[in-house]
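Yeah, one chain of the complex is gone here, protein chain that is, but the others are all in their spots.
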Amino acid sequence: MMSRTNIIALIFLIIMGLYPLFADSAWLAIGTTFLVFSVVAFSQDIILGRAGAFHMGHAAFFGMGAYTTAILNVNFGWTILATWAPAVLIPVIVSFIVISPIIHLRGDYLLVATIGINIIFLQILENDLFGLTGGPNGIFGIDVLKVFGYEFFEQTHMYYMSFILLGITLFIMKNLDSSKFGRAMFYVNKDDVAAQSMGINIRYYKMYAFAIGAGIAGAAGSMFAVQYSAVSPEAFDVLQSIMFFTIVLVGGSASLPGVIIGTFVMFVLPEIFREFETARYLIFGLAMIIMMILRPRGIWPVKFGNIPSFLKKGKK
Amino acid sequence: MRILTKVATLVALSVFLVTAGSAVDVIKIGVQAPITGKYANEGQSIDNGVRLVIDQINADGGLLGKQLEVVTCDDEGKAQKAAICARKLVNEKVLAVIGSYTSGATEAAQTTYYRNKTLQTSDGTSDSLTKHKYWTFFRNSFQNSAQATFTANYFVKEKGYKKIVVISDYSSYAVGLADSVTKAIENEGGKVIYQGKIKSGTQNFTAVLTKIKSMNPDAIYFSGYYTDGGLIRAQQLQLGIKADFIGGDSNDNPDFMKLAGKSAEGTYMINFPTPDFLPYDAAKKFMKDYNKKYGKDPASVWALMNVDGLSAIVHAVRETKSLDTKTISNYLHKLKDFPGITGPVSFREDGERINTKFNVYQVQADNSYKIVNK
Amino acid sequence: MDIFLQQIVNGLTIGSLYALVALGYTMVYGVMKLINFAHGDLVALSAFAGLTIYTSIFSNGGTSIVAVITVFLFTAMIIAVVGVLLERFAYKPLRTAPRLSAVVSALGAGLVIQNAIMLIWGPNMKIFPSDLFPSTVYDINGVVITFTQFMILGLSSILMIALYLFINKTKMGTAVRAVAINQDAAQLMGINVNKIIMIIFIIGSALGAVAGLFIGIYYRGITFDMGWMYGLNAFVAAIIGGIGNIPGAMFGGLVLGLFNALISGYISSAWAETFTFTLLIVVLIFRPTGILGETVAEKV
Partner (left out) sequence: MSKYLLEIKNVSKFFAGLTAIDSLNLKVKKGQIYGIIGPNGAGKTTLFNCITGIYTPEKGEILWNGKDIKGVAPHKIAELGILRTFQTIRLFSEMSVAENIMSGRHIKSKQKWYNGIIHTPAYYKDEKYNWEKTGEYMELFGLSDYATTPTGDLSYGIQRKIEMARALAAEPKLLILDEPAAGLNENETQELAEIIRKIQAMETTVMMIEHNMDMVMNLCEYMTVINFGAWIYDGVAADVQNNPAVIEAYIGAEDED
């Protein structure tokens, strides 16, 4: 028998899979970005929702993936396919280097330090370090994916590529949740003293969360760069990080449907209400406050108790 | 499952019919400009100017018997937003895009328009805008290098500056202009004693200016935008630096005077002739119509440049009786002396506008301009 | 040497603005353990409100002490009221909720204020008149101080000393400190915690309002989204000094202002924020609770 979460996931995947049949190209573009942003939101959720690290600089890892693809493709002529592996690995490596000295910081201190990392990353982009990043204008003219002579340049192609990426992300999330590593993150999150007394190395599992989160965000960044054929610094600024942070908390930390709903509410709804252009972020801000007051744990909070069925004997 | 497929096909079909139906009657013209953000007043002027001209064309019976419709996308002067706008306007199936104001936002969108065979005309002045030689792109202003040559000549030959400081922000446009000006000054035999950069939007430029003060320059040239230029000028005088202040083309905006306050007086601007100084009747008529419709003047000459880009495209459509962008482009590449409101419009093979001239203006006590070059 | 001194003067000016804003962050954090992300936007709101008050009451322009005092008092009052309303509607309902919920609410509140400014005053840069303060310049051995800078340094010092005395020498100030240490215990001792929190928001917002007005007068151009940048810098200043600690916020503000001026003057303004945050991270690695913050032993 399928669990409720699996049924919901299946329905969601079917709807998203059929979406290109219904949408015109403008809506398809929004749909594509929605998929990419949900992937980033999931990766943020691994760090924030699961491992419980107050991380408000996730756009930096997202941007690292995007810039890796852009730089390798435009400056060095790599094919898009060849840039995928570095677009995942570089954010992972950077996360090891920059996060490990600050991983021990508590709560709000980590939050501010990660904002700092995001800002430093942005400044490296804007100042065109080593002449690679294109400064404030970013990098243009990124190629499309070419495999065996086929060019995947249409909006529908972009959409399904992002769709597959989301599928892979969900697969990883599911595997993570049902492993020692996913559980350890929750233990660290809920009570770090108890967790370490159970033999859990807090540092290791927080870093593990950051590394996986950074890698997935990097993959999403690569997709984002190809989708828009351009990358520029302000797409990866702190405000963007704040958006990913908020998506997770508004939707529901560590909850798969929650994060999807969060992305929808925080990204797609503002697109739908573009007509109310001027007032929409005002309403949006109000909605954030009201939402937190009414549902402080998110729209769709996580439900624990995901254990093998042979252990579920009780009725209580 | 079968029902779902049916519904999907039905919806897809109706979407197709709706879009196909709407595409026939009108010709869409895109505007990609910074409607909000730092350069909002320039962006809004461009949008207003385009809408004014299009209203006039529609009132006269439209283009090839069809009405024109404007689709505006706000790029906030940011590259990534510009890339999103490009996708959006292409999806809207516009014939041509007017804009954007900044070179960066223009360049970020260029490739998408080129790939989708959409015409684009912009006032961006970065040399790099025409380096790809995209057949879809037409610059309606001038290249930085042309301005740089003029500036250097004025500094060294006419004013005889000995110690020149060149400042830019970090945008590729301003850095490009600053580099060209520095190079041109040295070619003319002048000396740039310091080339500095400021971070746009930081408001506090005293740190760099204090350093400059110790060098005792006789001219400070700023290649960036008016939002920073006005403040640099004000802070320069506060710190008691006596040097002349000369702003590049992007300082030419009423907000420069407001930001600089009393310090604006005596500032020099180097730009293409500003709207008030344009000798052409068409320009005077445009300014009058614009003022009548919007109750104020356009922010600067850039809106007029973009309007000329639009007019040239409209002219080409009329002449070729075609909506095929390649045909229009071929025609435009050979366009000679089309009477625009900023003077005759002619394009080179790479989409570069030719025959542009510059003036040096000095800001007077009442914030009006006076031409001071020979 | 006078160039160095000039950079110091410039750094202290911006530093005291950071300090004024940082006090708002640190007081709220001290009592509520909440990063009030909307505080920077209050500062921006103050600049816009002040400009409107000035132009509507004193439209003929000109410098007058009455005009300046009126603008400062009115603006500070308005922002204090907005600050109290902010707490009442966005933070109070979340006092017992998970901590991150309040953070999201604060971010939302910032968005509301920022966009309210944009709706009321428009998206374009607004410009302060240049004649609010006299344009007198004092030249002391080649080091230039403008009247505005002088006012910023003077008034913010006075305000900071006043606040220090209030917190340390008055009964109300003692109550504020008590609430910061332990809310429940303070409540048991008969202190009205709600009232204290209200006072904190009044003082913090009013200080932010003064900073906002000075930003407008000193830099002239104000934009609806400028609060974020000043807020972030001020917040970093508060943390460097030791968040929750009032002298720490003042100290942090001045240190950050000086540090920024020297980096911009001698290295590069383009990397100023990189240095700022590197400083922050280094301070946090070696002193996890800031330079003047107390290290708290964790209870297990």
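For reference, chains read A, B and C in written order, and residue numbers begin at 1 within each chain.
Going forward, a contact is a pair of C-beta atoms (placed from the backbone, for glycine too) under 8 Å apart; a residue touches a chain by one contact, two chains touch by 3 or more.
Everything quoted here is computed from the prediction, not taken from an experiment.
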Given A:Phe186, A:Phe210, A:Phe267 or A:Trp300, the residue that touches the chain left out of view is A:Phe186
In the full complex, which of A:Met16, A:Leu125, A:Leu176 or A:Leu282 touches the chain missing from this view? A:Leu176
Given A:Ile139, A:Ala195, A:Ala214 or A:Ile289, the correct residue touching the omitted chain is A:Ala195
Contacts from chain A to the absent chain lie at residues 172, 175-176, 178-184, 186-187, 190-191, 193-202, 208, 212, 304-308, 310-316
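In this text, only the chains that are shown with their structure count from here on.
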Any idea which two chains share the most contacting C-beta pairs? A-C
Between chain A and chain C, tell me the centre distance in angstrom, where each centre is the average of that chain's C-alpha atoms. 33
Considering chain C alone, which of its residues make contact with at least two other chains? 270
If a residue has to touch 2 or more other chains to count, which residues of chain B qualify? 170
Quick check on the complex: what are the chain C residues that touch chain B? 3, 6-7, 10, 14, 123-125, 127, 129-131, 135, 137, 139, 144, 146, 215, 219-221, 223, 226, 229, 260-261, 264-265, 268-270, 272
Where on chain B does chain C make contact in their complex? 36-38, 40-41, 170, 197-199, 201-208, 210-211, 213-214, 227, 230-231, 234, 238-240, 255, 258-259, 261-263
Chain A residues touching chain C in their complex are 54, 101-102, 104-109, 111-113, 115-117, 119-120, 123-124, 126-127, 193, 238-239, 242, 245-246, 249-250, 253, 278-279, 281-282, 284-289, 291-293, 296-297
